[in-house]
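For this depiction, one protein chain was excluded, whereas all remaining protein chains were kept in their positions.
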Amino acid sequence: MGRSFRAALCDPKVIFGCGFILVLIVLAIFAPWIAPQDPLEQNLMLGTLPPAGFVDAEPGYWFGTDDLGRDVLSRLIYGSRIALTVAFIAAGLAALVGTTLGLLAGWYRGWVETVITRLVDIWMAFPPVLLSTLLVAVFGSGLHSVIAAIAIIDWTRFCRVVRSETMAQASMDYVTAARTIGFSRFRILVSEILPNVAPVLVALVSLEMGIAVIVEAILSFVGLSVSSDTPTWGGMIAQGRQIIYQGWWVMVAPLVMLLLTVLAFNQLGDGLRRALDPMMRR
Amino acid sequence: MIALSILNRLWLAAITLFGVGVVVFVLLRVVPGDPIAMMISPGSTPEQIARMRAHYGLDGGIGSQFWVWLKALLTGDFGTSISLRRNVLELLGERLPATLELATAALVFAALLGGSVAIAGTMVRRTLLEPLIDAVNGTVLAVPDFVWALALVLVLGVFFPVFPLSGRIDPSLQADFATSFYLIESLVRLRPAQFADVAAHMAMPVLALGLPLAAIIARVLKETLLEAMVQDYILLAKLKGMSTLRLVLQEALRNAVGPTIALTGVQFTFLIGGTVIIERIFAYPGIGNMAIDAVINRDLPLIQGLVLVFGSLFIIINVLVDMLVAALNPRLRHG
Partner (left out) sequence: MTRSLLSIAGLSAVSDRDRGAPILRKVALALERGEVRGLVGESGAGKSTIAKALLGILPRTVRVTGGTIRFEGRDLLTAPAAVLRQIIGSEISLIPQDPQTALNPGRRIEAQLTDGLRLRRGMSAREAHARALTLLEEVHIREPDRVLRAYPHELSGGMRQRVLIASAFALEPKLVIADEPTTALDATVQKQILRLIRGMQKAHGTGVVFVTHDLGVVAQICDSVTLLYAGQVIEEGRTADVLASPQHPYTKALIAAGPRYDRPDAGLKPVPQAVFDQLRAEIGIT
C-alpha cells in the first residue's frame, strides 16, 4: 500500500489536481489578505469595467467589475471558500453514509442488503438536480441545507461501489482464512475489508468533491444557496448571465474557475484510482 | 421465460415508483412555509381559506392526506397547480413532449458522435492519433452539462451568434401545431421552415446535454471494442481478407455494444435529470424548466406530479435498457 501511495504522488494527474486544490485552499484561507478589493463593496461609478488589458480597464481590478462595481477577482477568491467548504464537508458526509451502508449491504447480505439496495434504487429514480432543489427548499436556503442536500442525494454513489467492492473482497481467500481463524464478522469487516476498499473510496471521494462543487454552483445559480451577498461562483455566473452582452467577463471568470476546480478534482480522482488500484483484478 | 422476467421488472418498477411517491409526499409535508398562506388575498374568510385548503388536498392529518392523494392518483387526478392554477396533468402533458424531444435528440446526437469517435479511436490504435483522441475525449468528459450550456451560451450565442439563445420556436411560426411534439410533427407534415426553426432552438441545449454523454459513450465503447479486437475470431476474420474498418464494424461492434448500452442507459437517466437546469438556462419550455419554479413556489401538487413523471421516465428507461441488452445477446436470447 505504501508503495502505491508513492506511485500515486508521482502521477502527473495527481500532481496537477493536488496542486490546484492546494492553491484553492490557500486562496480560501487567506482570502482577506490576498483579495485586492472588498468583495462586497459596491461602486456604481466603476460598474461593468473590463478586465486588465482591455480599453477602459481600471487598475486594481484585474478581472474587471460586475454591474454593481464589485471586483470580480476578489469575489472569485472569496467564492472559493464556499466551494471548498461544500466540497469537503458534503463529499465527506456522503462518503460516510454511503460507505457504511455499502459495507453493511455487501458484507451481511440477506434482508439488510435487500432493503438497502431497494432504497438505493428508489433514491436513484429522482433527478438529482430536482431532488437537491427540493431538499434545499425543505431545509431552507443556506450553506447547511446545500451540504445536507448533496450528502443526502449522493450517498448512493458510494453505497453501490462500496457494496460491489465489499462483495468482491468477501469472496477472496484471505477472508475465508480470517473466518476459519475465528475472527468475528464485524472485526473482519473493519480491519480486513475496509482497508482494501479504501483505495477505490479515495478516488470516489475526489470525484464526489467535484460533483459537490457543481451542485452548489447550480443551486446558487438558481438562487437557492447562500444569500446573494456572499460571493459564490454560481451566483456570479447567474449575475453574469444577466449582463452577458455588456460584460461577458463577469460570467466567464467564475465559469472558468468552476471548470478548473472540477477538472482538478476529476484528475486527482482519476490519477489516484489508477495508482492505487490493485493490478490483479483490473 | 422472457415474459416472466419482464413482469418481474415491471413489478419492481411499480414498487420503486410507489416508494418515490411516498418519499416526495412526506418530504413536502415537512416543508416549512404554507403555500396556501402565499396565495390567499387579504380579507379572505376562514371558510374560504378552509375551502382552498380542501381543494388542494391540504386539510386533514398526514395519514388522511396520503390516502386522499393516493386515491386521486390512481384515478388519474394529479390535482391542481397552486402557482399556475391549472390541472397538473394537463400542464405536464403540455410540456413533457418538449423535454422528450430534447432528451431523445441529445441521445441520438451522443450515440452518433460517441460511436464515431470510439470507432475512429479503435482504428488509429497505437498511432499518434490515439492519445490525442483520448485526451480530447477525457476533457469533454470532465465538463458537466451545466458548464457546457453556459459556455455554449457564450460562444455560440454571444460571440458568434449562430443559434437562438432561448425558447423553443419563433412565435411567428408557432401557429398550427396539433400535438406538442413540434420537431416530429413539423418533420412528418413536411414543414421545413418550422422544422429548421425548432431544430435551431434545440441545437444548443442538445449540445449541452449530449456532449458529456457522447464522451462517455466514446470511452466505454472504445474500451469494449478494443477488448473484442484482441479475440481470436478477429484474427481469423482478418485472415479471410477483411479491411480493418470492416473488422471493427462487422465483427467487433456487435460484441462490444452490449455493455456500452447498459452504461449508456444509466447515463441517459442522468441526462434527463440534467434537463432541469439546462432547460432553465435556455428558457426551453419543458418539464425541467417548470420544476425549479415549482419548488421555489412550494407548489406541492405540481412538484409531486413532476417527481412522479421523472421517476417514471427513469424507471421506464431502465427497464427498456435491460430488455435491449438481453435482446442483443444471442446467448441470452436462446436462454
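Order of writing sets the chain letters: A and B. Residues in each chain are counted from 1.
Following the convention adopted for this analysis, a contact is a pair of C-beta atoms (placed from the backbone, for glycine too) under 8 Å apart; a residue touches a chain by one contact, two chains touch by 3 or more.
Keep in mind it's a predicted model, so treat the numbers as computed, not measured.
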Left-out chain, listing which of the shown chains it touches: B
Residue touching the undisplayed chain, where the options are B:12, B:49 or B:237: B:237
Positions on chain B contacted by the hidden chain, ascending: 231-233, 235-242, 251, 254-255, 330-331, 334
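Operating definition for what follows: only the chains that are shown with their structure count from here on.
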Inter-chain centre distance, chain A versus chain B - centres from mean C-alpha coordinates, in Å: 24
Complex interface listing, chain B residues touching chain A: 12, 15-17, 19-20, 23-24, 27-28, 30-32, 139, 142-144, 146-147, 150-151, 153-154, 158-159, 269-270, 272-277, 280-281, 291-292, 295-296, 298, 303, 306-307, 310-311, 314-315
Chain A residues touching chain B - in the complex, by the definition given at the top: 118, 121-122, 124-130, 133-135, 137-138, 140, 214, 217-218, 221-224, 237, 241, 244-245, 248, 251-252, 255, 258-259, 262-263, 266-267
